[in-house]
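Some chains omitted; the rest stay in position.
Letters A, B and C mark the chains in the order given here, with residues in each chain numbered from 1 onward.
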Amino acid sequence: MKALVYHGPGKKAWEEKPKPIIKEATDAVVKIIKTTICGTDLHIMKGDLPAVTDGRIIGHEGVGIIEEAGSAVTNFKKGDHVIISCITSCGKCEYCKKGMYSHCEKGGWILGNLIDGTQAEYVLIPYADNSLYPIPAGADEEALVMLSDILPTGFECGVLNGKVSPGDTIAIIGSGPIGIAALLTSQFYSPAVIIVIDQDDNRLNIAKTFGATHIINSAKENALEKVMSITNNKGVDTAIEAVGLVETFELCETLVAAGGHLANIGVHGKSVTLHMETLWSRNITITTRLVDTVTTPMLYKNVQSGKLDPKKLITHHFKLDEIVKAYDAFGNAAKEKALKVILTA
Amino acid sequence: MKALVYHGPGKKAWEEKPKPIIKEATDAVVKIIKTTICGTDLHIMKGDLPAVTDGRIIGHEGVGIIEEAGSAVTNFKKGDHVIISCITSCGKCEYCKKGMYSHCEKGGWILGNLIDGTQAEYVLIPYADNSLYPIPAGADEEALVMLSDILPTGFECGVLNGKVSPGDTIAIIGSGPIGIAALLTSQFYSPAVIIVIDQDDNRLNIAKTFGATHIINSAKENALEKVMSITNNKGVDTAIEAVGLVETFELCETLVAAGGHLANIGVHGKSVTLHMETLWSRNITITTRLVDTVTTPMLYKNVQSGKLDPKKLITHHFKLDEIVKAYDAFGNAAKEKALKVILTA
Amino acid sequence: MKALVYHGPGKKAWEEKPKPIIKEATDAVVKIIKTTICGTDLHIMKGDLPAVTDGRIIGHEGVGIIEEAGSAVTNFKKGDHVIISCITSCGKCEYCKKGMYSHCEKGGWILGNLIDGTQAEYVLIPYADNSLYPIPAGADEEALVMLSDILPTGFECGVLNGKVSPGDTIAIIGSGPIGIAALLTSQFYSPAVIIVIDQDDNRLNIAKTFGATHIINSAKENALEKVMSITNNKGVDTAIEAVGLVETFELCETLVAAGGHLANIGVHGKSVTLHMETLWSRNITITTRLVDTVTTPMLYKNVQSGKLDPKKLITHHFKLDEIVKAYDAFGNAAKEKALKVILTA
């Protein structure tokens, strides 16, 4: 089969690899129908994640068809359509039992990282019963690719951890795909005021059409002053960090109201300064989270009911074998006005 | 001043009464701008609430202007516009401190019940700082009358107690004003499926336009069968009882899924049969609640942001001195296609 | 092997049965070390549970050693010591994923009910990875038999559902094994006042030594009056029903304070009268639950730390092949002053 293979920093190729085969009774092999590229994949390609080694097939998102199911797989059979979760869950360790699949003792985020991933014609999924989600044939599979990672990530790490509630005033820092995922799913809880902060006017305008009540271009305006003016100097009930930089995290520290929440989604490469000399008495809560994908079934229900339209996130389409070109587009997201790209097998 | 006075079962009059005056430093006198009639007022008029005695001014909802504030009132001054809460809260008893204003040791639901109420030109509000909510002059006061009772009741007793969550399947039994209030506010939490059950096609059609995804006329169809067919025989995550009859409560018992919630809003005059022989192992939660109106500030924020449009509930308008006529219309709600009536001073 | 077999109402025998063998890759066969008898087993013997058919091996509690593990079992291997959960969990259905193992699509309470149980020399456990809990060799196995059912039942259905909190006033109705389990585990949350109500002085005295601050013999005293006197006429924050009769449930309805919880543990055979005419405005929560055994690992930690001493519950010891005699003792619990009996293989 063909797959996108990482060959060290800056090197990747769409090349021939052996088709995966069932090794454990709980495995399934899935034929990819549609997949996408994540910001994390760009980091891998730069060499930022040393655990990813030469020869690894990249990718941790996608929708596919069961090609073969191991003998202990009972939820799926050959021909079933499935969403592939970016998180692998064994379903029987201490962490999985408490719904913290991200830290599964045998799984977690391994796909396209420690084991071969989904940017390929076929992928092996361990613990298939707990790591795949059933969808009917005929479902809108492009939309559902957004349920592999980006929507549960924005929702669980940003919205749920941030305890977004009806009537709240929230700020989302970062209007890239993950910030937009938080923006879309925050509206499940009807906050009254949603402020989106970014440095790219195009992305801010998209945020506006997706439900932001206020947008701030922090390259042109003083974001802190503007947020304080919107909130009568109280700050926001919830600040969602969807970038992963020191500056954006520290901006969140200043935006959050007494009693508020700072929910981090961004992947950070460096330490930040936590201003405990002011925050110690502010009754705030700061959370971090690698997505658990426990909410995928719920998100699926709200896609089915029309409360959530994940296709809003999709800006570009390619054939799967054009994936190198797709990486170029996605890697120049600002210029290409790209949010998510869909690759169709 | 003029006021609507209860004179025993079946007897009421719009008549002259003394204008109220400040008795305690924490009191305020409010000039009524707009008020409304509640289903409970109809019960009072029938004599169903023996605590309400001859000579009582009825009514527990309204928007007004501070006419005079006691010396210990600090949140309000003469001329301020306010929402009157149906629940009086002293702010300093054990119950008020835990947000259970309904059981305030000195307040609770006393307005138009144990003390004179709002269907009058002026009303005395005890513990004004904790029992009134500020609104800007120029606000949409008709809409805000709905925040005195009906919207917090539907939201707190039905939606919050019922733990309505994104993706849920819920049923609301009763499509009168209180059921509609639950319907509108349940959507703060983005349930995927909202089934409304009633015996009046007009009210069901209104429910449909207000967000119901399914409607069932239980006079014409088997509600249990239809709900089971919609839910793949699982039942609903939350059943909200918004009628107050034995039959509707017991219907809820059969509709609720394993692990689900039965949230009662209805005022009940009789015992019901609780089928513990089946429910004991179904992991369900049943809640009762007299509204606390703790969510009034939040509801106000969502009215301001446009997430909630309470005016949808208003079907009829009268002048305050036409209140006897308004009672006739509201008392024949089905025939008059009435939800809420507004009385303007 | 030998096993206790049900042969229709009133008939049981300790007789020869085939030793179970692995059928599915996720099964394990466990050699019983210690088991016990549950109140539910007495109901089965009377014929109260028609789903239990002639020939069934009874019992759903015990500690044992893995005799053989199916090929897909990864948490256990031959020779490992384990607690057997009364609830079988597949770990991969919708209910198991949300921690509601009691309603597992393929499991739930099936052991000694729909499949052969633990009152035998060997037992087959389906979905062994999710239905057994590891214990070290050398652990106090008598104590740990109490973690199969009775302690998680008292804790989950009574204490957790009843939201027992520090400083609370609680009442436990029923001082049998399950009431005592609730009494012991309620103390994890440091309630200030614990009232135990029963009609057997011996059991009440045991309750007193296990942490009850007040005991009431409802055969001799007016339980309602006494509780109101203890609680300044407020009632209790949490009433735990640990009997399963109409009278005891309805007593709980009268004992619970405004804002309080009524947590049912009892297995009910009949409907009860729910006094909605008074309860509708009392802001109470009523819960039902079949135990999920999700707290078994936590309970095990508190046994290990000495915070919980389950051996307090054990009053009688027998050899496994004396089980018919043990049933006689347990069946005359009041006379025999029996709480839990231990059967040792």
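One rule holds in what follows: a contact is a pair of C-beta atoms (placed from the backbone, for glycine too) under 8 Å apart; a residue touches a chain by one contact, two chains touch by 3 or more.
Keep in mind that what you see is a predicted model, and the values were worked out from it rather than measured.
Participant: Quick one: how many copies does the complete complex have, if 3 are shown in place?
Facilitator: Oligomeric count for the entire complex in this file: 4 copies.
Here is the rule we go by: only the chains that are shown with their structure count from here on.
Participant: As a test of whether you follow the contact definition, which chain pair has the most C-beta contact pairs?
Facilitator: B-C
Participant: Roughly how far is chain B from chain C, going centre to centre by Cα mean, in whole Å?
Facilitator: Centre separation, chain B to chain C: 42 Å.
Participant: Return the distance between the CA-based centres of chain A and chain C, expressed in whole Å.
Facilitator: Roughly 42 Å, centre to centre.
Participant: Which chain C residues reach two or more other chains?
Facilitator: Counting only residues that touch two or more other chains, chain C contributes 98.
Participant: Which residues of chain A touch chain B in their complex?
Facilitator: 165-167, 187-190, 192-193, 213, 297-299, 301-302, 304-305, 307
Participant: Can you check the complex and tell me which residues of chain C touch chain A?
Facilitator: Residue list for chain C touching chain A: 25-26, 71-72, 74-75, 90-92, 94, 96-99, 129-130, 294, 297.
Participant: Touching residues of chain B toward chain C in the complex: what are they?
Facilitator: It is residues 95, 98, 100, 102-103, 244, 249, 258-259, 264, 266-277, 279-290, 292 of chain B that touch chain C.
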